[in-house]
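A single protein chain has been omitted from the complex, and every remaining protein chain is retained in its original position.
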Amino acid sequence: MTAFWILAPIMVLAALGILFVRKAVHAALLLAVVMVSLAVLYAGLDAPFLFAVQIIVYTGAILMLFLFVLMLVGVDASDSVVETIKGQRFLAAVLGVLMVVTLVVGLSQVSFGTVVGLDSANEGGNVEALADLLFSKYVFAFEVTSALLITAALGAMLLAHRERVTPKAGQREQAEQRMRDYAASGKHPGPLPAPGVYARHNAVDTPALLPDGSPSEASISRVLAARGAVRTARADQVDEVVRQLAAPGAQTEVVDVPDLEGDEVTSASDVAVGKSDASEPGSDSTSGEGDRA
Amino acid sequence: MTELHPAVTTLITSAHGETVVPSVAEGIYSLGWLIIALPLAGAALLLVGGRRTDRWGHLLGTATAVGSFVIGLVMFISLLGEDEGARSQTQHLWTWFATDSLDVGFDLLYDPLSSLFVLLITGVGSLIHIYSIGYMAHDERRRRFFAYLNLFIAAMLMLVLAGNYLGIFLGWEGVGLASYLLIGFWQHKPSAAAAAKKAFVMNRVGDVGMSLAIYLMVVTFGSTAFTVISANNHGASEATMNAIGLLLLLGACGKSAQVPLQGWLLDAMEGPTPVSALIHAATMVTAGVYLIIRSNFIFENAPVAQTVVVIVAVVTLLWGAVIGCAKDDIKKALAGSTMSQIGYMMLGAGLGVAGYAFAIFHLITHGFFKANMFLGAGSVMHGMDDDVNMRHYGALNKVMPITFLTFAMGYLAIIGFPGFSGFWSKDKLIETAFVENTWVGLAALLGAGITAFYMTRLMLMTFFTQKRWKDPETGHEPHPHESPAVMTVPLIVLGALSVVGGIMLAGNWIVDFLAPVVGHAEHHEPPIPALALTAIIVAVVAVGVAIAWFTVGRQEVPRVAPQDVSPLTKAARADLYGDAINDTLVVAPTMSLARTLDSLDRHVIDGAVEGQGNATSGLAELLRKTQNGYVRSYALSVLAGAVILALALLAVNW
Partner (left out) sequence: METEPYILLSAILFTIGAVGVLVRRNAIVVFMCVELMLNASNLALVTFAKANGNLEGQVAAFFVMVVAAAEVVVGLAIIMTIFRTRRSASVDDASLLRF
């Protein structure tokens, strides 16, 4: 019973967390907490087989499947917790509270009687006892479940399978397509620019600066941009680097360079700052949360 | 009311209409059905046969009419050989329909009255068929024209040969249909199409009266057969008889263009001239007279209805005559005259037993001379490039001698020139009218004077006075010529009949011949001696002719009708405002009623129905908002349902 009283608040909090966390991955982890806790409760309820199955099948297999799909799907606007249907959240809360109250009141009316316990039932071992039931009384249901599983597997394959309706584009076709795009819309045919490299942090999340000093969106992975994990190469940071470079110990050749480049960088950074100011409202929705994180 | 007297008690019926007691047709009379069947078959063949029959269709159409005439003639001659009591032959063809309380047979009745009509219809009809061969020679729809003519002949024969009122009604509607088809024969002319519709609609008004009368007969007598009704005409109250009589009169007014349903006849002149001659002068328009005389056993017991018939007749007689004075369209002038002459016949029919025979007599002579004059008018139009305006005629007597001479025969007949057919018939009618009522007689006398005036005017403007052929505006001048023989021969025959038609009165033959049908009147002396009365009539006619001579013949006839004329002339030119009266009294209220009902239907009834629909769709519009496509909203509903279920369980188990 002690385990119950420790785990029950954790489970309720974790479950509530699923409702409020923004990222689906976090929700999956919180669900894992609930499930593992449930497994422990099963153990305490004389159900060792279910304890194992809960961990292996549910937490191990099913939740992993969830995570796989999460990775495939990636991050999109559905992660946002902003409500779009008017009154939905309020009504859901009202109904939820009403339901809890109803269930609690209703269950408190019921007397469950004394607990019999599974000692006698589990006498020859829980797994054996379950097997006895499954392969005798519930053997038909068991076989039907197998059919269900096979059907589900086939269905999943069917749904996930994508028929190729056009021939696979080879290197030649891709190159031709790129040139066609270039001819049609002037889309850049070459590779995208690499991210900026400033050697101060993981540079993959930092856009390269264009010759005019503005950051290049194309140099950043789209996923990073969607997650809002993009950093910006700010003018002051560049200035800081310049200042560090100008620090004692490296005078002779470098001194000339800051003088020369200092003007250029300053002017370029002014432009960059102006640009980032101007683009702030537009980028707010995607990268605003990234800043907070 | 339905209590029926045995037929035996009704033998004393001379004062209450003759009882129809026909014998079963045998021998030649059993061919009676063929008279109708021949033209009917002709019409069917020509209509169904289509273009294949174009080449010989007119000949077939004429042949069937002539065939009917030959059969009718043979039957008539054979009828003359019968005893007076055996001159009524009935032929039961088949049971038309039988119900629990009403059996209607397809019966034919051939008696002296029918026999005269059969001769008139088939005889004049055959002549007009022959005439039409020439008149319609250049019309590409000639075969169809002959089909319609045949259809008309068949329907008209059905009307006069029917042995019960339902049979009459069949023919009645048949001639109405044929009339509609033929007035609108030149349907490319909007005026013709409108005239056809007008005739059809106004005839329907009369038909309502006719059908109501038949219903009343079925209710009262349980039958529509002449035999049954005439045998039991004491069984019904006088009010019922008056009602039946007035309703029959309404039907007769529609068909015979009597006031107040006279408006269609003048417009009906839009049809081809042979049609005007056959249908709207000689035969169909007299169907109303036939109906009233055939129903003598009803009218003799319906004094009110009879009086109304006289009033209608007198009004129409003068009405048509006044219109005829002012019209410049030769056919419309003749149509006004027709209306007036039918008024004379109606007058005879309304005068009761004394007048029936003379009405029929006048009907037959009128059939001759009016058909003659219409065909003559057609011949004139034929020569004048289909111009109908008499003001464009003048001095045609030299270029169209045969037409002129035959037309003159008709003219002399209609004005009642002594010795000509119209003289005998009209003289007798006016005399009978004087016996009945002096005022009625005076009106009829006045009508005779006006008739003389307008017919003389017509005659002068067409055949005499100066030439006015050339159109000063377009410079077009027709070259009048005599019509071909196929047209002039019928004119000659009809002209001759117009002259000698009066022979039927020789030795009071027609009165005696018709007596078994219409009864034999006791002879009443007119208030003044008959010879003196005849002299007065001739004098009045002479005055009319003289007035016409001085106002038309001695003066220059303007090519364009003068506009500064007396109000009476204006009124007469506008058909005495008959159409305006109809518009004001019937059309306008009907239209406003229809509009009211239409808006009622549109707004109130439709509004209720559409309101229900709108309410439903409005509700649906509201409810469909719940189907927003968001699965989470649906899940919310499911959860709400679950909570409600839980609450319900809780409430039950509390």
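Residue numbering begins at 1 within each chain, and the chains themselves are lettered A and B in the order written.
Throughout what follows, a residue touches a chain if its C-beta (ideal position, glycine included) is under 8 Å from a C-beta of that chain, and two chains touch if they have at least 3 such contacts.
Remember, it's a predicted structure, so these values are computed and weren't measured experimentally.
Here one chain is not drawn; of A:Val73, A:Ala169 or A:Leu192, the residue touching it is A:Val73.
Touch with the hidden chain on the side of subunit A covers residues 1, 4-5, 8, 11-12, 15-16, 18-19, 24, 27-28, 31, 34-35, 38, 41-42, 45-47, 49-50, 53-54, 57-58, 61-62, 65-66, 69-70, 72-73, 76-81, 83-85, 88-89, 91-93, 95-96, 99-100, 103-104, 107-108, 112-113, 115-118, 120-122, 126, 129-130, 133-134, 138, 141, 145, 148-149, 151-153, 155-157, 159-160, 162. Interface with the hidden chain, as seen from subunit B, comprises residues 624-625, 627-632, 635-636, 639, 642.
Here, only the chains that are shown with their structure count from here on.
Inter-chain centre distance (subunit A to subunit B, centres taken as mean C-alpha positions): 99 Å.
Residue ranges of subunit A in contact with subunit B, taken from their complex: 85, 88, 91-92, 95, 98-99, 102-103, 105-106, 109. If you check the complex, the residues on subunit B that touch subunit A are 628, 630, 632-633, 636, 639-640, 642-643, 646-647, 649-650, 653.
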